[in-house]
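All protein chains but one are shown at their positions in the complex.
Chain IDs A, B, C and D follow the sequence of writing; residue 1 opens each chain.
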Amino acid sequence: MSFIPDIFRILPEVILSVTGVVIMLIDASLPVRTTRRYLGFVAAIGTLFAIYASVWQLSLPEGTGFFGNVETTAFTVFFHVLICGIVLVALLLTLDTLPARTHHQGEFYALVVFGAVGMCLLTSAVELLVVFIALEISSISTYILAGYRKNTGRGPEAAIKYFLLGSFATAFLLYGIALIFGATGTTQIYEIAHLAPLAQSPVLVYAALAMMLVGILFKVSAAPFHIWTPDVYEGSSSPVVALLSTGPKVAAFAVLLRLVYEAFPGLHAFWSPLLWVVAVLSMTVGNLAALRQQNVKRMLAYSSIAHAGYLLAALAGPANVGIAAASFYAAAYAAMNIGIFAVITLVSGYDDRYALIDDFRGLIYRAPLLGSLLIFFLISLIGIPFTGGFFGKFYSFTSAVSGGAIALAIIGLLNSGVAAAYYLHLAVVAAQRPAAGESAAPRPQIGIAVGAALGLCFAATLVLGIVPNTTLHAAQSGAHTLQAPPVGNGSPAIVPTVEVEPQSNQ
Amino acid sequence: MHLILFLIFAGLCLAGAINLLVQTHPINSALSLIVVMISLAVLYLMLGAEFLAAAQIIVYSGAVMVLFVFVVMLLNAGREERTLGSKAARRVGFPAVVAVMAVLATLILHIQGLGMTTLDPELIPTAELSRVLFHELLLPFEVTSVLLLIAILGAVALARVEGSTVDDAERTAK
Amino acid sequence: MLAQDVPLAWYLLLSAALFSLGIVGFLIKRNLITVFMSIELMLNAVNLSFVTFAHQWHMVKGQIFVFFVMMVAAAEAAVGLAIIIAVFRARSTLAVDRIDLMKL
Amino acid sequence: MNDVLLLPLIPLLPFIGFLLNGLLGRRLPKLLVSLIALAAPLASFVLVARAALLAWNGSTPLPVTESVAYGHHALDWISVGTLHVDFSLVLDQLSLVMLLVVTGVGFLIHLYSVGYMHDDPGYARYFSYLNLFLFFMTTLVLAGNVLLMFVGWEGVGLASYLLIGFWYQKTSAADAGKKAFIVNRVGDFGFLIGIFLLLGNFGTLNFRDIAQRFSPPTIHLFSPGAVITLSPVNSVPSAGILTVICLCLLVGATGKSAQLPLYVWLPDAMEGPTPVSALIHAATMVTAGVYMIARTHVLFDHAPIALTVVAIVGAATAFFAATMGLAQNDIKRVLAYSTISQLGYMFLACGVAAYSAAIFHLMTHAFFKALLFLAAGSVIHAMGGEQDMRKMGGLRTKLPVTFWTMTAAVFAISGFFPFAGFFSKDAILYAAFLQGTNGKILWFVGLVTALLTAIYMFRLWYMTFFGETRSHDVHPHEPPATMLVPLVILGILSVCGGWIGIERISDYLAPATGARAAAVAPAHLELLLSIVAVAVALLGWFIAHTFYHRKPERPARLAAAIPRVYSLVANKYYIDEIYNAIFVKPLLALSKYVLGWIVDVGILGGAAWLLGGTAVFSGAVLQRWQSGNLRSYAAWLALGAAALLIFALLHPLSFDFAVAIHRARH
Partner (left out) sequence: MNQFDSIILTLILLVPLAGAVLVAIFPDRGKPPNWIALITSLVTFAFTLHLPTHFISGQPAFQFEVNRAWIANPAIFYHVGVDGLSMWLVVLTGLLAPVGVLASWNVIQTRRKLFYSLFLVQQTAIVGVFISLDLMLYYGFWELSLVPMAILIAMYGRKDGPKAALKFFLFTFIPSAPLLVAILWIYSRTGTFDFTTLEVLLTHGTLPAGTMFWCALAFLFAFAVKVPVFPLHGWLSDTYAEAPVAMSMVVAGKMGLYSMLRFHVGLFPAQSRDIAPLMIALAVIGVLYGACLALVQRNFFRLLAFGAVSHFSLITLAIYGLTLMGWTGAVYQILLLGIVEGAMFVLLGALDSRYGTAEITAYGGMAARLPRTATYFVIAALTMIGLPLLGGFIGEFIILSTTFTQVSRGWAIAAAVSVILSASYVLWLVQRLFYGPEGALAAKPAPDLRFGELVALTPLVLLMFVMGVAPMLWLNSIQSGVHPPAEQTAAVTLNGSRGTSRWAELEESFLFPINSKCSLTQILRPLSNAKASNTTQPTPREAQR
């Protein structure tokens, strides 16, 4: 095998960091009054390059770099592309919606890009130290972004809540790392995988995993660690929510997959019931609490909790199926969630002047295209066939069922029935004829960048719904690169799903 | 000797920590936190991590806590007001803390093969430390730069005064 | 005369205690800054166990981990205090219990 | 092969008439409409007559089966699994007689209607309905299997529904139509069950195959319809089953022929135009029940219980209807009740297995009852739509033709020699008399009914034509010729229609209705009975004469003398009210309150609401979780962490393992 410069292993991260630095330099060098909007384009271009780079990484032989600190595999590439895509769309979204008078626009874009560095690194790190630092990077950048609307009382409040609770959870994560270090004497994932079974005091390992799960589950906003989500989503501006409801979450899910499937496959008997409970809790709590929401952003916050639950349901399945399903779900979820937040950004404005459900009444009459898109994304969130949301749920619950967790699948699907209630309520309201006297919100303008963002989300959701083959295949080949637990803990019924190549059927 | 030192400084730690909780004025809390950190530094030393002990003093007590005190002064935060409260914190939180503590204690007591500390521990030479840091853990080290960069950016972006502050009246009305 | 050495478990117990005290602090402190301080306390507690384990395994990595945690803590401190200042600007209070504009 | 009788055309021609008038009628000139309307029944009458002649001179021996065929093989109507039904039409003596009556009288009434409905805006609609009726009626008569008969059966119901409600703006008319259809549906329900039972037990619906089951299997030949017999019973089903089948069919018959207990629709049916009453509700449709029983007599013959029931129903109906007829003042209603009672006679006849007598009476009754209605129609026409007899009177001189024809009819129905009614009614009573003691009772009831019949018919006669005119504002005049011609023809028929005599009829019908039980009675008995009958009729006439001619005030006094009885009779024994109170109102109440409110809204709706409610409520509870307070949030996080840790600690693998190792160490 030929020698590969380690720098290639982190090429996307490098590109993104460079982009961030460049943005900062330009920002600093620009005169005060001029608009910083174009920095957004710079950022977007940088992200594009990052996507290209991470795809290019597929040509590298799989393996670790920097003395086993990071690795590049199909798995990491999948998530790199996903995260960079998320960031790209989020950037496009902010380009038009961020008010021109926003201060520190340059810093904003720089923060987004640096945050992207953290998220990407998070997915490719195989050393808990790197995981920790990357997590901090992405978290801190999102803390700041959450608080970016300083002039409203809610921005800082969201920021402080997110920040304090986040650090609180991070402390637990850190303690967990400490414990696993104490149990095995290492923090490298592969070494942990090998040494954990031999640990003298397994109780330490279990406790360590539990502690780490606290930190991770907090980031993916799964019940009972979801509690920060609604407030933060409501407080931060919609484009930011579009980012932080998807990016860090996806990255955290990648870490979760790594932990449970790669580092602690032996503890399957421990974490799988744990995650079962967490999944059920998340779905139920999220959906039920969303039923009575009047504020659309809070409603979607709850719904994102529920979606975390759906995703966790995938982990009830056998390794390969589960990982593939989870990865696919992450992609589908990201596509439709950013999409709907894009719509909300346009409708309710940067400062959420029209964030109540009633403000959406007659949207389809006010802005037909936007209204139709809203309904489309809602339908996808409900999980109607021929949309990404459906196949996400479908794979997730297929994995659950093939893992023998039929109860989980039933609960989940009934939950999606409950969820349909509030999603559809919003859709119906948007489809209603606006009352005569009611002064409807102004007609939203769709700029080019936002249009592109919406288009991308729409296309992604639709493609994932109609021809999911390629994405699914990518997810599966990613799943293979995570070390699968020894066969036998899943149910014998894994027969159909994974090993089939897409061509095998034609 | 070692035991005595440990007892003294462990006691200081706990005392400082408890004081941090009971003090109502932020300044006092901050100072008691500094006490905790310094005594921790001593404990590090006893565990043979002299570099960390130094770093602890410099970074924490020196930089971080100063920052805290500075902010406290800046915002001249007065005594805590004990008016409002959170039932959940008491009814849910304390049992939870007790549980956490209990669990940690039990599992610590069940750890197998924990050794002893001796008075003359073979100190890990700082050279060795730096070798690992700049060789095997180079990547995290470099990445940390990004972290700090973000921190600076964020601090600037957030802390600097902005233009008009819209009052929240009609926000909250919504 | 008296046993010269201390079981590492005591160190760990100490760190666990500090960690729990940190949580308690988060729960009972009414001032944003002090709440933040208790988080710092928790981090320190974790550091202690890191060092202990490092001593146990004779591994540098643990100490380096602590080193990184310190850096992160510093960064967090900068950002966190900045956020606190922003909150103070927007709401002109540091009382945790008053930071509940968004609920339900 | 003997020559084709073109049976399918007999129904189809009127159907074509219906289509033409129904689709284009509103645009066609009135004359053309009348021509089409008249041509259809006339043509089918001619076909029937031709068939009759061919059959008479023996060139085509009856029965003849013709089917709607495509090329050479008969078209199946329904052929699913074991159910096979085709369009085969059968012409035998029974259906021939029936057809002659239907088409003949039908044509006359069409003719009459041309005059009667002349000024009505819905002229074309009227005639299209009338043709439609003929189509279904002929289908009913010619049907070769039960299902096809059911088609005609329901079809005539439809036609009568449409014609009763012809003046649909009148609520009473619309109601009457609806009532007629629904009451008939009740009967049809029974009929349907009967059909199911036939299907289940015989595996076929063809009359012929069913009949062959009862005949020795030596001449057993399968008709295409009956190749597969689904049910394992290849022998005759038990008497019990036959009884049930016959009772079911009887329910159907009572519905269509307005027998107890389903007669209630017929009096209301008089809301329709008078010619309709004459054709459908007197001459033809209402006799379908009788025809059906005669058609399926094989079954009834083997179900004595059912036969008895038929006889009892008939007798009871005859008597009750007659009593009700006594106190009616609406001329048409009187006739309606008399129709019911006459139909009762026919059922009585069927009940004593004297099918030919029943058919005979059916025929004669068709003549004189149609005549009565038409005459009444011309009276009403003359009185300008007035139907209340108390306002009539003294029309004898003003409407001579009507008067004389009517007179003939009255005498016929009252059973005076030598009018048509005498022979047929006599035959029935005689047949009943021969049936042992039960028969004697039936005969007596019939006799009393005859008396009552005479009374109310002559009452009508006197009140209408005699005495002084009671309403002077109208100037009665004879109707146009188109209305008089049918009157006269029918008058002649109701005078001499009965001269054929029961013997000939029964001998002729024998192949179709089975040979009549040979009367093993002394010859003089029959004579004696007929004398008694005539005497009774005379008595009736006398009573009517004294009450309504010599001393017109007496009826009132009598009514005053026995008010209860009178009001009971005058109000038709409150049967309508009782039905309303027993069936209609409870059903509606049940549907509305119990099913509608309690079950649908209350229980089912409530359940759905409850599910949704619980979800929303628990959502509200969960929302309280979001207190917005940072410290509470931290508390919950801590709780979650504690839960995870405890789970980790208590997890069997972790702790026990640890303990095990611990033990191993020490």
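Operating definition for what follows: a contact is a pair of C-beta atoms (placed from the backbone, for glycine too) under 8 Å apart; a residue touches a chain by one contact, two chains touch by 3 or more.
If you're wondering where the values come from, they're calculated on a predicted model, not measured in any experiment.
Student: Which shown chains does the chain we cannot see touch?
Tutor: Per the touch rule above, the missing chain touches A, D.
Student: For the chain left off this view, which of D:Leu53, D:Ala69, D:Leu527 or D:Leu588 is in contact with it?
Tutor: The single option touching the absent chain is D:Leu588.
Student: Would you indicate which residue among D:Leu53, D:Ile78 or D:Ile578 is in contact with the undisplayed chain?
Tutor: D:Ile78
Student: Looking at the whole complex, which of A:Ala110, A:Ala263 or A:Ile379 touches the chain that is not displayed?
Tutor: Residue touching the chain left out of view: A:Ile379.
Student: Return the single residue from D:Val4, D:Leu53 or D:Ile182 that touches the missing chain.
Tutor: Of the listed residues, the one touching the omitted chain is D:Ile182.
Student: Please identify, in ascending order, the residues of chain A that touch the omitted chain?
Tutor: 364-365, 368, 372, 375, 379, 382, 384-386, 390, 394-395, 397-398, 401-402, 406, 409-410, 413-414, 416-418, 420-421, 424-425, 427-429, 431-433, 467-469, 472-473, 476, 491, 493, 495-498, 500-506
Student: For chain D, which residues reach the chain that was dropped from this view?
Tutor: Within chain D, the residues that touch the unshown chain are 75-83, 147, 150-151, 154-155, 158, 161, 165, 168-171, 174-175, 177-178, 181-182, 185-186, 188-189, 192-193, 195-197, 199-201, 227-228, 230-233, 237-238, 240-241, 243-244, 587-588, 590-592, 595-596, 599-600, 604-605, 608, 612.
We adopt the following convention: only the chains that are shown with their structure count from here on.
Student: Please report how many Å separate the Cα centroid of chain A from that of chain C, as a whole number.
Tutor: Inter-chain centre distance comes to 28 Å.
Student: Averaged over CA atoms, how far is the centre of chain B from the centre of chain C? Could you give it in whole Å?
Tutor: Using C-alpha averages as centres, the distance is 3 Å.
Student: Once you find the CA centre of chain B and the CA centre of chain D, what distance in Å lies between them?
Tutor: Their C-alpha centroids are separated by 99 Å.
Student: Can you pull out the residues of chain D that are in contact with at least two other chains?
Tutor: Chain D, residues with two or more chain partners: 623, 626-631, 634-636, 638-639, 641, 645, 648-649, 655, 658, 661.
Student: Residues of chain B that contact two or more other chains, please.
Tutor: Expected reply: 86, 89, 93, 96-97, 100, 103-104, 107, 110-112, 137, 140, 144, 147, 150-151, 154, 156, 158, 165, 168, 172.
Student: Over in the complex, which chain A residues touch chain C? Could you list them?
Tutor: These residues of chain A touch chain C: 129, 132-133, 136, 140, 143-144, 147, 150-161, 163-164, 167-168, 171, 174-175, 177-179, 181-182, 185-187, 230-231, 234-235.
Student: For chain C, which residues count as touching chain D in their complex?
Tutor: My answer: residues 23, 26-28, 35, 96-97, 99-104.
Student: Mind listing the chain C positions that touch chain A in their complex?
Tutor: Per the stated touch rule, the residues are 12, 19, 22, 26, 32, 35-36, 39, 42-43, 45-46, 49-50, 52-54, 56-57, 59, 61-62, 64-65, 68-69, 72, 75-76, 79-80, 83-84, 86-87, 89-91, 99, 101-103.
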